[in-house]
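Showing just some of the chains, left in place.
For reference, chains read A, B and C in written order, and residue numbers begin at 1 within each chain.
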Amino acid sequence: MKKLKMAMIGGGVGAFIGKIHREAVRMDGGVEVVAGMFNRDPSQNAEIAERIGVTPDRTYPTWQALVAGEAALADRADFIAVCTPNHLHYPIAKASLEAGFHVMCEKPMTLTVEEANEIADLVKRTKRVFGLMHTYTGYPMVKLARDLVKRGDLGKICKVTVEYCQGSFRKMDFSVPLDKRNKWKMDPKCSGKSCCMGDIGIHAANLVEFVTGLEIRQVLADLSSFVAPKGLDDDGNVLLRLSGGAKGVLTASKIATGEENGLRLRVYGDKKGLVWMQEDPNVLRLRAQREPEQTWKRANPYVAEVSEASMRASRPPAGHPEGYIEGFANHYLNFCDAIRAVDAGKRPTPSMLDFPNARDGVRGLRFIDAVVASSKAGGVWTRL
Amino acid sequence: MKKLKMAMIGGGVGAFIGKIHREAVRMDGGVEVVAGMFNRDPSQNAEIAERIGVTPDRTYPTWQALVAGEAALADRADFIAVCTPNHLHYPIAKASLEAGFHVMCEKPMTLTVEEANEIADLVKRTKRVFGLMHTYTGYPMVKLARDLVKRGDLGKICKVTVEYCQGSFRKMDFSVPLDKRNKWKMDPKCSGKSCCMGDIGIHAANLVEFVTGLEIRQVLADLSSFVAPKGLDDDGNVLLRLSGGAKGVLTASKIATGEENGLRLRVYGDKKGLVWMQEDPNVLRLRAQREPEQTWKRANPYVAEVSEASMRASRPPAGHPEGYIEGFANHYLNFCDAIRAVDAGKRPTPSMLDFPNARDGVRGLRFIDAVVASSKAGGVWTRL
Amino acid sequence: MKKLKMAMIGGGVGAFIGKIHREAVRMDGGVEVVAGMFNRDPSQNAEIAERIGVTPDRTYPTWQALVAGEAALADRADFIAVCTPNHLHYPIAKASLEAGFHVMCEKPMTLTVEEANEIADLVKRTKRVFGLMHTYTGYPMVKLARDLVKRGDLGKICKVTVEYCQGSFRKMDFSVPLDKRNKWKMDPKCSGKSCCMGDIGIHAANLVEFVTGLEIRQVLADLSSFVAPKGLDDDGNVLLRLSGGAKGVLTASKIATGEENGLRLRVYGDKKGLVWMQEDPNVLRLRAQREPEQTWKRANPYVAEVSEASMRASRPPAGHPEGYIEGFANHYLNFCDAIRAVDAGKRPTPSMLDFPNARDGVRGLRFIDAVVASSKAGGVWTRL
């Protein structure tokens, strides 16, 4: 198996998500980080490079330099991972694709729907592999959930409730300047027009569409700003209408005191209902009206009967918990297999393509646009 | 302690809630059922009477006969429990109050806001004790939740999520005539303008107001009819705006496949958040941002420090679970103490008055009115 | 249905279990407390009598007076409930049976195996109905567990782990005189030769035999006295060997800091395993090796298919929790039906006889004897 070469933009000193990308990408041994532009500060940039074994000649001072520099090398990186603040996703993804790199990009894909459409078109035109890091669909039991729905076990989907509750803003003191990691998130020019919905509501929306196979068609939103500066939303409640007639509720919050990373999904079909919770990710609960509730557990033979994708995303045997980093790693596994196929001139199989992509990116931006518009209008049904 | 005499209307053969009323009322030994009109069918009426020890002379063929008959007795019933289908709550409550009886009434109090206001006025005028059976506020840990909020432990309340999910309609076959117990629930003339919201959404709304001490000021609802006949709502998602600036989501469903009686409340203040779930009623979870999550358990000394009401509502010691019937019984305990006080010419203490009353009844009907109106208008913010 | 008349001995001011007996016995409406000897202190005795509606003429100063007095009445009590400290169980039960009363007795049945055998013989001879209040087998899901084992769902039982952990002694100050409720429990003349095993270990042993249908044949015990006075056991760990070759562990403790009433049972057969926990009593978990874990919930149709006894022990519908008092009440329900049958000259059906009896009482005393002997001998296998 060919080891792929990765270049990373962002993920420097103090960054949370870039470090996770590296831990995840290393775990399965198929990728090597060979180049990077981690921090704008030169000494921090060098520090990270050294720590993770990137040589100085491939440690670049700007993302533009990285794209250009790598493009010029014979031994160039196979793909570029974009772990920067949101507003840089678009220009970097664009430049990288145009320079012929495959791209793994943090969410949201861009700041606007227009940019998102442009990236999606560019991916098609350049025939590059493009991944979007909606981590949570990388969990084995989320893949199982999707495959149970697909197989028809839940019947026709009628109702969805999804929430993504955090209390993180309760720990922050907005009366003093924020640290670097949080500052850009409070600046719409960097983070986009929504704070809470753009950061975590978008994951909840993505999870709903992934598991149900349905599209969120209309939203009616009530966004709030309890503590965030400049009227940025730090909480929101959204009514959902999905394709096929299903309805639902999405709630996301940064001010839900005491919550850590409470992403929870329930899907009710006319035959069965399911429950998945990110903080207890190794199980999936399945309920019918006249049967005992079932707790499906990761990596069991009965999972294998339904979902090859779930098993492929499982490392240790049943009973040995997996977590967040493994969810990340699962997306990278498929993403890299797809790159290997494309680079070998082959068509990636559907199972290789089981990771979030530019289409999810467009959906996400349309979701943000719609909830912000709906809420601004005082709460009106708004199409995605 | 004077044993009170209760007359019961409804609660006959095949009825669920009337039996619970009797089990609850008996448990603490302060009430005796002395009269009843249980079923319209004379033989069923007699059967229940005999089973529970009501003598034939006080087994009445109609509710009108009961009210009149008991009113004429020297040894007349102290209060009347109304456990009939919804449309009879109003006339029976009215007649009972006017005849000088105290009343314990099933929810919803009436079919319309107008009727509800009328009952509330009548209660004031007649100075009778009026209880409304919103069972769930009778649970000890719900009383604790309220008292924690009241004491300020949660800080300023910002967000509420409440749900009441059942899958009961998934077990029913709507293509054939329904059994007696369900038939009237599908007839708006008997059950009121809302099915799901009127039956269970109303409990969720009551629970929110009880625990937070806030009023639901505006709702924006999306009601659905997935399987119920005649376009009756069997599911609904509602955005909430509460007094004091808090926001929230309420979701209720009869088609949430696999759910049994999933009433769950979360309240987030700016200091702490709490979680209570009816199916695990003996604990209350309390969470802050920089402290371990706390699980408060029923009948402990640390509960007593916060909530005398919670302790008063606890029978066996900590670790010995209590349930639904005990929740009922707790309302009856306070209700009966209030009757004893009033009948002795005293003013009931606040702790005696800790049961749902006619004001809750008015609030409930206004909630139903508002959600139905909001949804019919296609989803607009509607004041209660 | 004939209302039975109950006389109660014990259960006075400050007593915990007597009050539970009354709450339980009232709930289903089939029993009336007509006589009592509640406290030795006359004023407390009168106080309880008045509170619960027992007339002064049937409020007796001693248990002997009660047995004699009631025996002499035409309208005499149907059965006597014995809720006294342990050492009085034997003489009262004996006298009551000899006077022709049916008896419901708190556990342990007596202080010694010899006494226990005598009561068991007397029950046979007098043909009276004798119930022993091992509460926990009254829970609906425990009855289901037994019936699943009986039906063969678990296959051949191989292993059992049972624990009954409390931390109650951690709250007590043994350096000062204990209150009345705890004092006799620390006096072997009143409570018997074992404190922890006699009080709660005996429930764990009873639960094992009830659910598995097997007998504990041999024990090997290590009892400890961490804080209890006079070397009384406040903790114990016991190896079990059961009939049919199954093995197990039983652990009971009064010094398990932070535990409330942690009675938990696991049974492993060669086909399935089950888990039941008293603090979460409305569910039963069932696990097989190649299937999703199942959570069986009280009062569902799939429960009814296996266990008529479980359904008979269920009051409100699924999703509405029941608790400890209801467990008590279930034993009384069957016990009273058996009395009605016997008094009508009929043979009670097996379902009426589904409550703990004198045989369980003998087994319990043999268990206490064996664990104390085993531990005293330094840990040797000892037959029951």
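Methods note: contacts are C-beta pairs under 8 Å (C-beta built on N, C-alpha and C of every residue); 3 or more make two chains touch, one makes a residue touch a chain.
None of these values were measured; they are calculated from a predicted model.
Number of identical chains making up the complete complex in this structure, 3 of which are shown: 4.
The working rule: only the chains that are shown with their structure count from here on.
The chain with its C-alpha centre at the largest distance from the centre of chain C is A.
Centroid to centroid, with C-alpha atoms defining each point, chain A and chain B lie 43 Å apart. The distance from the centre of chain A to the centre of chain C, each centre being the mean of the chain's C-alpha atoms, comes to 55 Å. Chain B and chain C have centres, each the mean of its CA atoms, that are 34 Å apart. The set of chain B residues that touch two or more partner chains comprises 259. Chain contact summary for the complex, chain A toward chain C: residues 286, 290-297, 300-302. Across the interface of their complex, chain C is touched by residues 1, 3, 16, 19-20, 22-23, 26-29, 51-53, 166, 259-262, 278-282, 297, 315-326 of chain B. Per the touch definition, chain B reaches chain A in the complex via residues 154-155, 158-159, 161, 163, 167, 170-171, 220, 222, 224, 226-227, 235, 237, 239-241, 247-249, 251, 253, 255-259, 266, 268-273, 286-290, 293, 378-381.
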